[in-house]
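Below is one structure. I have some questions about it.
Yeah, one chain of the complex is gone here, protein chain that is, but the others are all in their spots.
We call the chains A and B, going by the order they appear; numbering starts again at 1 in every chain.
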Amino acid sequence: MNVEINGLVRRFGRTEAVRGVDLTVDSGVFGLLGPNGAGKTSLFRMMATVIPPTSGTLRLLGRDPGNHHDRREIRRRLGYLPQNLGYYPRFTVAEFVEYFALLKEMPPARVPAAVASAVEKVGLGDKARARLHTLSGGMLRRVGIAQAIVNNPELVLLDEPTAGLDPEQRVDFRKLMREIGETSTVVLSTHLVEDIGASCSRVAMMYNGTIAFNGTPDELVSLGEGRVGDAPLERGYSAVLAGVRA
Amino acid sequence: MSSSTLNERSALRDRAQKRGLGARLTWLHLVSRQVPAALAIMAGLAVVLNIGARLNWYSGDGALVQQVPVLLEAGAVVVIAVSTRSPFGEVELANGRLLPGLRLGTVLALTAAAIGLMAAGMIGVHLPDGGAALARNMAGMTGIGLITATILGGAMAWVGPVAYAAITEYALSASWQSPLIWAARPPHDGGAVLCAAAVFVVGVVLIAVRGPRNTVRE
Partner (left out) sequence: MTAVLDRPLATAGVIRLTVGRLLRLELRRNAMMLLVPLVIAMFWFDTYRSSMELPAIWPTRLLYVQQGRPLVDFAPFVAGAAAWTGSRDGRRGTAEQVATTPLPRWAARLSSWAALAIWALGGYVVCMGLLLGATAAQSPTGPLPWWPVLVGALGVLAFSALGFTAGVVFPSRFAVPLVAIGVLLILVLTQYPITHNATYGLLAPTNLMGSAGPQAGVFSPFLPDLSITQLVFLAGLTVFALGAMGLRERGGGALATGFAAIVTVVGLAATGYGVKLAGTAQVTANGVVISAVHAASDDSPVTTSPVCQGSAVQVCVSPVYRSYLPDLDAALQSLLTEVAGLPGAPTKVEQVVFPYHGDAVYTVSSLQGSPAVLDLGLNIGADGSTCFVTGPKSSTCSSVSDLWKNASLVKTVVLPHTAQTVLDSLVGDRTEAQQAVVDGMLTAAGVTLTDPTAQSQLPPGAPRVFNPEVQVMGPTPGSAVAVAATRFAALPQSERYAWLSKHLSALSAGQISTADVP
């Protein structure tokens, strides 16, 4: 298992953002759904080793991120795209991705090829030399994906990766995620249920800091039978929410 | 109750509501520019000005007598200059019909507050050129900071006043007489007052009308 979470809790002051989450994730694309404030981002940040859990156990790629040496090994094999991507406006696309490749301690000799490959994969090959401040929001998001995958990570965490992407780019993105998911673990946090349906082999739903659903997209769809909604997954999503709110 | 009375009361309520909203908008604008922090920093500089006088930093007859107060004044000015930076970027510009007035008011209020605070820092101590020179120096340097903000953006607006302060330090050592270096001129020098005032007015008008340049550095 690449991600093993047992009884994970995270508090911020008196607020409990994550309350006893149990989750295991293996290779493939794993989706994380939930309304705003459900705790998805806090869970993501713990998995990205940005913040430590308050209690519970978390193992990533078979290692304990609480241990400094293990954490460093995890980070070498990790790709992370946060919800709010920060960037240096004067860097070019290639420079930005190269910067993170170097921070991830990729062997310097392999960096140029890895950068070129990552930039191509997200469809920005012709924009490699463009400065970041000249890019649209969707292109910036793709740059963020590129920096997340440049080191061919074993664990990829993407928070709202398709925000700002047009439909064609979302299709390309899902295809890319499926490819990466063949050998790595991809965890996708998104509000777009069609991303889940098109890419994910398993999906979990968070509500109020806990896991409200954990199963396959088909199982989620089946929960929504008889409910009103635009799409089957949306109906399943609503059904789960209605259940936990009841 | 007659309809005219009702109309009057309604109009009064509307005006009161607008005033309240205006005050609220002004406060939010000031907070977005971190004006409270700016005022706290300026108050700190005023304290340093006072302590420096008590430690005889400005006593004697050398150039240092004026050089150090000018630098402390420049410290307050760079705070005003960088406070012009907008954290909102284009969103604010697209919605900012009231923006020129808010910018104008903010800059004038901050400049007045800075001069007032630094003047308060002179209480109980003697500064060689007095309050009039302090006001002149700060107004002029603020103008330079505001002009720099329209060229380089709010975040880098400090470059102009720092460069001017460095040139002024040299001018004070070399006893320059040009009114363009107003801080090196006596307080009663009309030409220096005119130059400083002109630069201040130009800076205020530019920042009110155009605002700080929205650069990639913002």
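Going forward, a contact is a pair of C-beta atoms (placed from the backbone, for glycine too) under 8 Å apart; a residue touches a chain by one contact, two chains touch by 3 or more.
Everything quoted here is computed from the prediction, not taken from an experiment.
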Touched by the hidden chain, restricted to displayed chains: A, B
Residue among A:Ile180, A:Val193, A:Ala212 or A:Ala239 that touches the chain left out of view: A:Ile180
Of A:Pro53, A:Gly123 or A:Pro153, the one touching the omitted chain in the full complex: A:Pro153
Options A:Arg10, A:Arg59 or A:Arg75, residue touching the unrepresented chain: A:Arg75
Full-complex contact with the absent chain, from A:Leu33, A:Leu58, A:Leu85 or A:Leu135: A:Leu85
Chain B, residues in touch with the chain not shown (by the definition above): 34, 37-38, 41, 55-57, 62, 64, 67-68, 71-72, 74-75, 78-79, 81-83, 85, 155, 157-159, 161-163, 165-167, 169-170, 174
Absent-chain interface as seen on chain A, which is shown: 45, 48-50, 68-69, 71-73, 75-78, 80, 82, 84-91, 95, 98-100, 102-108, 110-111, 114, 147, 151-154, 180, 182-184
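What we mean here is this: only the chains that are shown with their structure count from here on.
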Distance from chain B to chain A - Cα centre to Cα centre, in angstrom: 46
